[in-house]
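Here it is, the structure, as structure tokens.
Note that one protein chain is taken out, while the other chains of the complex remain in position.
And then chain A:
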Amino acid sequence: MLDATGIPTKEDLERVFPTEERLMQGPTVIVECYQNIPCNPCYTVCRTGAIKEFADINDLPTVDHSLCNGCSLCVSNCPGLAISILDMTYSEDEALLKIPYELIPLPKPNQIVKGLDREGVEVTDVKVIKVIDSKALDKTPIIAIAVKKQYAKIIRSIRLEE
């Protein structure tokens, strides 16, 4: 499916999402990397040891979610823009999702934007909390959005109102 459409299936996603128990403990990384390609910057940039060293550079990343503190360094370092950070403890009914975003104009904090799923379909409105565009991110800004918890695993992109 994924290799015919570019859309990960439910099963694909289940393989990379941490347990519900882990998600309730605070921010952690979601690495949507499903294909064995020669690439390892997520490991080389990881400072907490959560993303394990690759035995073969073509391996899929191995993540120890108990070591990840959601620092986001890997988000803008992944050449495939395949990494996001999900914090299900953000508020009573909202999760905080940090995604890479390489379009201009950038959204502004507090702006309401469209939340898109992995097919690019508008699902619900989301609120931009923070826009990080430091030099260290090297032109891959990170947008933190507050998402209603039931959509936290569905939203993966945003679209600004035209």
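One rule holds in what follows: contacts are C-beta pairs under 8 Å (C-beta built on N, C-alpha and C of every residue); 3 or more make two chains touch, one makes a residue touch a chain; residues count from 1.
Here, contacts and distances are computed from a predicted model.
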* Choose one: "FAD-dependent oxidoreductase", "Cysteine desulfurase", "Peptide/nickel transport system ATP-binding protein" or "ABC-type quaternary amine transporter". The correct choice is the protein name in UniProt for the chain not shown. => "FAD-dependent oxidoreductase"
* To do: Tell me which residue among A:8, A:27 or A:141 touches the hidden chain in the full complex.
  => A:8
* Asked: Please identify, in ascending order, the residues of chain A that touch the omitted chain?
  -> 2-8, 32-41, 44-45, 56-58, 77-82, 102-104, 116-121, 138-140, 156-157, 159
